[in-house]
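In this view, the complex is presented without one of its protein chains, the others remaining in place.
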Amino acid sequence: MFFASDNWAGAHPRIAESLAREAAGYAAAYGTSDLDRRMEERFNDLFQREVAVFFVGTGTAANSLSLAAVAKPGGVTFCHSEAHVTADECGAPEFLTGACRLFPVPGPNGKMDAQALSAAIGRFPPGAVHQGRPMAVTLTQATEMGTVYSLDEIEAIGAVARSHGLPLHMDGARFANALVALGATPADMTWKRGVDILSFGATKNGCWCAEAIIFLKPELATEMPFIRKRSAQLFSKTRFISAQFEAYLDGGLWLDLARNANGMADRLRAGIAASSKSRLAWNTTTNEIFAVLAKDAATLAEDRGAKFYDWPVPAETPDLLGENEVLIRLVTSFSTTADEVDRFLEVLA
Amino acid sequence: MFFASDNWAGAHPRIAESLAREAAGYAAAYGTSDLDRRMEERFNDLFQREVAVFFVGTGTAANSLSLAAVAKPGGVTFCHSEAHVTADECGAPEFLTGACRLFPVPGPNGKMDAQALSAAIGRFPPGAVHQGRPMAVTLTQATEMGTVYSLDEIEAIGAVARSHGLPLHMDGARFANALVALGATPADMTWKRGVDILSFGATKNGCWCAEAIIFLKPELATEMPFIRKRSAQLFSKTRFISAQFEAYLDGGLWLDLARNANGMADRLRAGIAASSKSRLAWNTTTNEIFAVLAKDAATLAEDRGAKFYDWPVPAETPDLLGENEVLIRLVTSFSTTADEVDRFLEVLA
Amino acid sequence: MFFASDNWAGAHPRIAESLAREAAGYAAAYGTSDLDRRMEERFNDLFQREVAVFFVGTGTAANSLSLAAVAKPGGVTFCHSEAHVTADECGAPEFLTGACRLFPVPGPNGKMDAQALSAAIGRFPPGAVHQGRPMAVTLTQATEMGTVYSLDEIEAIGAVARSHGLPLHMDGARFANALVALGATPADMTWKRGVDILSFGATKNGCWCAEAIIFLKPELATEMPFIRKRSAQLFSKTRFISAQFEAYLDGGLWLDLARNANGMADRLRAGIAASSKSRLAWNTTTNEIFAVLAKDAATLAEDRGAKFYDWPVPAETPDLLGENEVLIRLVTSFSTTADEVDRFLEVLA
Partner (left out) sequence: MFFASDNWAGAHPRIAESLAREAAGYAAAYGTSDLDRRMEERFNDLFQREVAVFFVGTGTAANSLSLAAVAKPGGVTFCHSEAHVTADECGAPEFLTGACRLFPVPGPNGKMDAQALSAAIGRFPPGAVHQGRPMAVTLTQATEMGTVYSLDEIEAIGAVARSHGLPLHMDGARFANALVALGATPADMTWKRGVDILSFGATKNGCWCAEAIIFLKPELATEMPFIRKRSAQLFSKTRFISAQFEAYLDGGLWLDLARNANGMADRLRAGIAASSKSRLAWNTTTNEIFAVLAKDAATLAEDRGAKFYDWPVPAETPDLLGENEVLIRLVTSFSTTADEVDRFLEVLA
């Protein structure tokens, strides 16, 4: 009953096997091996266009260096008020972009509102040196609240960004979960809707440590080799990342893993909604669930060994909790089993 | 015949097995799992004192964040003129310390001279704001030229650093190779000689990606949790590093691997010195060899599939090469075999 | 009728005379001359305690380096949502602190609410590496909306800061105007209410270029000599700043100048409130006035040569303007005359 986070899971056996297989033998270092090159090309197929790919070690690095690639003195990036980049990365995006800033844009359900975005950008008149200047927009798909932007919503944000000449970045720490939830292709959910740079996360979905920055507009990546190296994100044995991606993408494993996570979340959601001791705090469609539980039930679940986090009540819904209720977050993963889910739901019976 | 670099090798089978074993099951993320804690404590034993341990992803990160931990506005770190931090890290130490500087100190055989170090520090009179101020000394063990500092030499450098109140950092990308070459213990080669912070590298010696910053003075590490996170070096599934270290240190595997690398280098050195087509450019005692070869021999070796790098002639020995001679670098690794070495030496027969 | 900003004025004749007088003769450079030392000591008297003083060139530098003095990796400074540091300094505070962040705290009348501040700090639980950590609180006195914090309000903010162990900085770009408005002493309005660091601005109030960072807790200033120099704010002929401060403080000139600015603002306020073509948008007590004018009147004023800025309607009062009305900002200065004010008021007659 490990629902604390999808990064509490380990790695899928096929990922581990791929690493073991690659362990023998020699190959050129620093991203120049045949395997590294092959994996970079693999992403061209995946995205149905030529892309530039840079492997890095953490999701925070992927987000931060994506923004560093388009950084400008005085630059400001627009993100949702609760986005991971601004709330949970200890200032790494600011630090690794050379002190560019993040400007919070509100919006319900963890999603940046296109009109609010437009208004926020409007606060920075072109050439106004005191305010600084817009440099990028970033959105998270799936969001920190477990929701997903629809393709139309992404397109609307993309249109605002494009109208101001700003590149659009997508934090795809849970990219696969969002893709499966929408039934879309990688191309559909990115460049066809205006996304220029993607943090393609694989760690949370069954890898040990595999993150890629995908430049859907390769011309934005010209500075990246130097940006990555001076940020200490160029691995010598890059193969250990490539080998993970090889197994991850092979035969659609990555989508199967996300389908498991989302499917187990569906099973949890159904049970939570059906119980008199719990309800869904808001609707989610991926592998994150926010639930209101009777305190007794939550305590009982913990006593039985369930792992999950208490969650702060969002400012926009101050009256969410009744007496003796608690808000919790549950996250399923590639390795969650139906048995685990059912044991949790027994608590709510 | 892969002698290009020790980071062209993959990972030792026991490292791969350890990762595979750990892949199943759940554990707390971001360095808080039982295994992470256990491995951190393992280093206390290894160094025979209480240390603070921080895992990071690359050797460049280990060096840069070691210095960031002791950074000060206007700070200057003293290093050998050809040290990896100044010559091969694309300015990452400067970038990740918030623009602190590296000041080159000369010295023969790739080793910083203690007197030259003292003179260099003397250029920065206390309180002189224009020059900036000393903040640290860093040395590389084994050095970039394949040599090692003797314990006395480390102590001499340590004494200079201490007399100026400066912390001493050791770049131990090839720590195990140096240790084996000297027949010393980790404690002997570090804090007993004045080393305060160590980049403990394991990647080159048989891991996929395992680097640790060891604070031999734990009180220097108070800022490190934030420094590491904002530099995007805090891995969510830290277990993938810990599991490597577990196998690496278990039963002295790490020293066995370094012994293999150094031993194969001895075998190469003996053959090179004995041949009329080659000679050692200078003496080395670890797994790096710098050799002068007849151009014909070098070409033949490459034709037969040997991988190695041509190397620039050091400025201090401009007359190193005779006519039709070339300087090359050969690096052995944990996985180099006697057969590989012997096939290379056949070229020189 | 120059009401665009107090920095459109030049310098008071006594400032210019002081500079001319000091122009002859020699003195030690870089802040070490007798005059520099004397002026630094002058601030001890002014603040009735021993302070550490650092002259810099701009208000932005004063604010940014004040925060740099207390910066920490992952550090977050709390400020009002519309504070100058976050809205008008092009990211200089972030850049010059090595990428520390500013966290917006709401509050009516341009003033940070002490409870909202407490809640904002509460979002950063001690030791939580992902969020980063609080490092300082900064407030602006007088505020960007022309209001002033009462002594009690400053004390309330100071109490919150102190209870979290955070230093409190005051942006005093219009320090003298606030002091005169409150009838307080410098000590009353700063350290007696919990302020630890002050940007003491003199440029807007009659100097050419004179800004001082006053450390009311001198022990916070230990890094400042290096912070200032590496930020390119150590002037060689520091006397040109000291000579301005000498005349500025001598005989209470600075308070007389602020009294003129505030008094002329009172005269403007009275006229605006009395006219049927205008009203005060909100109450202010210093030299900034925000007024709602009939569009015709605003146009007429401009036609007659009045200089002022149109101002965006604050988000908290979206219905501020009626039909054919406009919001403008008027700023008086040390050199504003009653005649100028009266000519402006004629437009509203």
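Note that the chains take the letters A, B and C in the order they are written out, and that residue 1 is the start of every chain.
In the analysis below, contacts are C-beta pairs under 8 Å (C-beta built on N, C-alpha and C of every residue); 3 or more make two chains touch, one makes a residue touch a chain.
What you are looking at is a predicted structure, and each value in this text was computed from that prediction instead of being measured.
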Q: Over the full complex, note down every shown chain the hidden chain is touching.
A: A, B, C
Q. Which listed residue (C:Phe43, C:Phe78 or C:Phe95) would be found touching the missing chain in the intact complex?
A. C:Phe95
Q.
Touch as defined at the start, partner being the missing chain; which of B:Glu22, B:Glu89 or B:Asp113 qualifies?
A. B:Glu89
Q | Options C:Cys209, C:Leu300 or C:Val326, residue touching the unrepresented chain | A | C:Cys209
Q: Pick out the residues on subunit C that sit against the missing chain.
A: 2, 4-5, 7-13, 15-17, 19-20, 22-30, 56-61, 64-65, 89-92, 95-96, 203-204, 208-209, 226, 229-237, 239-240, 307, 335
Q.
What does the interface between subunit A and the hidden chain look like in terms of residue numbers?
A. 30, 68, 72-74, 98-99, 127, 129-130, 132-133, 223, 225-227, 229-230, 234
(Q) Take the complete complex as the reference. Which residues in subunit B touch the chain that isn't displayed? (A) 74-76, 87-91, 94-95, 98-101, 104, 129-132
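Here is the rule we use: only the chains that are shown with their structure count from here on.
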Q. Of all chains present, which has the mean Cα position farthest from that of subunit B?
A. C
Q: Name the chain with the Cα centroid closest to the overall protein Cα centroid.
A: A
Q. Just curious, how far off is subunit B from subunit A if you go by their C-alpha centres, in Å?
A. 34
(Q) Averaging over Cα atoms per chain, report the distance between subunit B and subunit C in Å. (A) 51
Q) For subunit A and subunit C, what's the span in angstrom between their mean Cα positions? A) 41
Q) Which parts of subunit C, given as residue numbers and ranges, touch two or more other chains? A) 74, 98-99, 129-130, 132
